[in-house]
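This view holds just a subset of the chains, kept in their places.
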Amino acid sequence: MDLADCYFKVRRRTEEICAPLQTEDYVVQPTVDVSPPKWHIGHTTWFFETFILKPYFMGYQEFDPNYNYVFNSYYETVGTRVIRTDRGNLSRPTVLDIQRYRKYVDDAMENFLLCNPIGDDVRELLVLGFNHEEQHQELLMTDIKYILGNNPLFPVYSPTYVKPKAIASDSNEWVEMGEGVYEIGFTGEGFSFDNELNRHKVYLNEYSISPTLVTNAEYLEFINAGGYHDFRHWHAAGWDWVNTNKAEAPMYWHNIDGQWHQYTYHGLELLHLHDEVCHISYYEAYAYASWKGMRLSTEFEWEAAATRFSWGNRWEWTESAYLPYPGFAKAPGAIGEYNGKFMVGQKVLRGASEATPPDHSRITYRNFFQPELRWQFTGIRLAK
Amino acid sequence: MDLADCYFKVRRRTEEICAPLQTEDYVVQPTVDVSPPKWHIGHTTWFFETFILKPYFMGYQEFDPNYNYVFNSYYETVGTRVIRTDRGNLSRPTVLDIQRYRKYVDDAMENFLLCNPIGDDVRELLVLGFNHEEQHQELLMTDIKYILGNNPLFPVYSPTYVKPKAIASDSNEWVEMGEGVYEIGFTGEGFSFDNELNRHKVYLNEYSISPTLVTNAEYLEFINAGGYHDFRHWHAAGWDWVNTNKAEAPMYWHNIDGQWHQYTYHGLELLHLHDEVCHISYYEAYAYASWKGMRLSTEFEWEAAATRFSWGNRWEWTESAYLPYPGFAKAPGAIGEYNGKFMVGQKVLRGASEATPPDHSRITYRNFFQPELRWQFTGIRLAK
Amino acid sequence: MDLADCYFKVRRRTEEICAPLQTEDYVVQPTVDVSPPKWHIGHTTWFFETFILKPYFMGYQEFDPNYNYVFNSYYETVGTRVIRTDRGNLSRPTVLDIQRYRKYVDDAMENFLLCNPIGDDVRELLVLGFNHEEQHQELLMTDIKYILGNNPLFPVYSPTYVKPKAIASDSNEWVEMGEGVYEIGFTGEGFSFDNELNRHKVYLNEYSISPTLVTNAEYLEFINAGGYHDFRHWHAAGWDWVNTNKAEAPMYWHNIDGQWHQYTYHGLELLHLHDEVCHISYYEAYAYASWKGMRLSTEFEWEAAATRFSWGNRWEWTESAYLPYPGFAKAPGAIGEYNGKFMVGQKVLRGASEATPPDHSRITYRNFFQPELRWQFTGIRLAK
């Protein structure tokens, strides 16, 4: 597929995700980590305008100079911006304004892609832009779930939403891995983020890792055993988190008259017992593993064994902190702000989730979040 | 005009205020004191549904039982509700949903008003409902100004907005008032709120009060004289407020390249020097008066002299705290939560503003806000 | 008594209050409104050094120029100062250092008072200084109670502490007061604060006022009737306060195994049922009155009737906000910061308390605090 086809395919997918929304759903920001959908569709457009069209498309006329202020996410290099907590306070630009902006940039991109020879540096930025937009597609899915799932009316996102089929594990046996040196990190031809690069050796002790993820039924046992009320299973910071937030269950679980329900894209439903547990913090993942007398794997153990178990429906919290690989170097300029500056205080998640765009996942992919965050489709794989 | 006509007149005016809005403008809550316009149009509807239709219209079917939770403002008597800071987090019900709700309630009210004999108690509640909706019309005007005026694009509300004409003062002389007993509070036939009732005597010392309000030009002198940097003019709490908020000018003023601008319903414009100063806190009103070597009047001084000066374009901060008049008693039930429970920590404002609906003002009207609030059309009248 | 005798009498009383303390008790600041005792004994000394010795005693050598920074309370005129919340973070100057400072200033004051003719302006400042120190004596009593009473060991302040005898009311009849004009405010020869000055007329409606204060036994009925759980009795701000602080009883009450205890200067004791209720917020006073179907008096009603009931053991919350009397004017310079700048957001308390120094009370005395504060000896007198 050529670059223009790729471009329009990825852009179209963003719009398809938003298709079931009402105008009002595009606007709100019920918590700081959730951005209004209209911000996502503007920001992904701004990315192509800022990093491709303005520097590389001669004669390109910026759509609106104010939009840089509105749609810059965190790039200090590119200037001041609306503070993140204020995104949900902006009624303008309207959804229609942003759709016009999107169309304007798409038209320009079409001209640019069809009528210009594309050099390697631009190709690289384009592919980064596609992957960037795919990351925001996943955020759109999780942010929409948060916006609707925290509304007292529990509206349905789409009655026809179908969760992607889980890849069944070949076997139900725990995967046994021998002691030794393993190679970790991306290598090869295709795209990867800078944080996966520099394939390097790590030494691992013998370990075993579960072929499947923890289910809602299994997690319910932890709740029923008083797991949220026993400090022994929790980190000190996790125990503070439990008490401050009065946490009693995963996000989106509601105990109604003694019966557990969960909010899904179909609205409020009875808890799906056989589903993989979802929307838990790292603290909960750790506490569950501790209660089971096991542990979470490191990201290296995960990657080394990943071809031998099924994955893809949940982002799996690992025990690893998000740190640079040996030899990691930030790119110069704004693009260098993509990953490196977040490498403190976050945990690595491996795998992918039902909200991850198809073809966006890799065994070497390193996702990362603060340990308390739960609005992503996060789950638990045990190791020992 | 009969009750049904009154009802539809007041309801229509709410819709006219909202007519220039985009759907997105209905949704956001950029600060806790500002409610999303869609909340106002739902809440005023809920008021009639809750206090008229449900108790008095036999056979009335509630539109949606969830709406009580969504549109209750602060009536503890009527049950739990969305916490105030969360109003801007709700994308649903949509504007269209709420317009349907409004239509449904209006149709029921029409039936009710036309086909039922209306007793005195219901008539009283209806008139309260009209006045309640008028209060929300004023809030709609000020909240819309805040929503648009705090957007980095400074959108125009309506190019055809015309500020109501100020009633010119008969004279430019300060009004001199003699020492003695004056009667204060509402008496007579028409509507008043419970906080104005119980006309009673107060003893006032000799005083004089300005026939006009302080203008932007006059206030600018205070700014240029360093008023925001001289603690001597401020209350201790006001000085904290200045420093915490780095206050330098009234709300909506912007110094762009050395020139003062103000946001208006027409967008960003050069400061109107001859306008009455607006959008100031009580702290600023007090500091300005102190800098001039004068003071604000009490609400009693204001009311006693009100027939002798012009008023109506600005809510005028008074020196009075919002306290019950002698003999004040709360009504039983939810209606009793209307005023009394706010009688601590707030200052009285007298007069009316350009955003006040016509016919909603009275010389005895007692408005009240926390001393730091500025999003209302507040101004300064000096006394000595 | 001459000025020097007065000086040493008031200074000695401060030291007597502190005599039972351990060194450590002088240092801590368990909440922002409580100052460490060593700060009080330094600050009252600083007052005489700053306002008497430095301007009026030729050749006086300042004890330590750093002490201005350490012991200034809130006088912006006199320069920067340790922020109020940091007073409890300072281990130095030590108690001994401050006692040396106190001795140094007392010696200088003795020389100054004995060897200089004292002009009227200095005499006025001296008397202000005595009254200022008496106010801090009361604060010492309440701050010491807070420091010890919030310690998990509940230490005794002094086993020989005796509460001053309450002045018995002449009668148990409610005091009936007729409608009309009353004179309010200080007049005459002795000392008063600027906020009491300008005796002026107020018009009062007919009212009656209780001869006695509400007792612990009576207040317990309110608690047992669920008063802390019924929003109808509370201001909106009071109800927030109850819920935020999970308030269930007055400060210093402890329910131990179903039995109410109270912390006193003698340590933890069974609740004294016949004592006047104490250490309540304005919100609680208001809610109690509302539950009884009565109200608090205004400060004017209180003052007009004060010769006809007993008072003096509790600061009585009134319904009045702390506002300037007609004609109130701040003194120039630092002394002008004494009262006026606090005239917003506070309630007036009338009377005096068991912690008030003898001879420090007057019928016209206006005390004032934020409505949520409870560490003073506050109580309730009903009116109707």
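Which chain is which? They are A, B and C, in the order written, and residues in each are numbered from 1.
Basically, a contact is a pair of C-beta atoms (placed from the backbone, for glycine too) under 8 Å apart; a residue touches a chain by one contact, two chains touch by 3 or more.
What you are looking at is a predicted structure, and each value in this text was computed from that prediction instead of being measured.
Engineer: Total copy count of the complex, if 3 are in place?
Structural biologist: This complex, considered in full, is made up of 4 identical copies.
Please note the rule applied: only the chains that are shown with their structure count from here on.
Engineer: Taking the mean of the C-alpha atoms as each chain's centre, how many Å separate chain B from chain C?
Structural biologist: Inter-chain centre distance comes to 37 Å.
Engineer: Hey, how far is the Cα centre of chain A from the one of chain C, in Å?
Structural biologist: Comparing mean C-alpha positions, chain C is 57 Å from chain A.
Engineer: With chain centres defined as C-alpha means, what is the inter-centre distance between chain A and chain B in Å?
Structural biologist: About 44 Å, centre to centre.
Engineer: Which residues of chain A are in contact with two or more other chains?
Structural biologist: Nothing qualifies.
Engineer: Over in the complex, which chain A residues touch chain B? Could you list them?
Structural biologist: My answer: residues 22-30, 38, 66, 69-70, 82, 86, 88-95, 147-148, 150-153, 155.
Engineer: If you look only at chain C, which of its residues touch chain B in the complex?
Structural biologist: Residues in contact with chain B: 74, 76-77, 181, 200-203, 205, 207, 231-232, 234-239, 282-283, 286, 295, 319-321, 323-324, 326-327, 336, 341-345, 347, 371.
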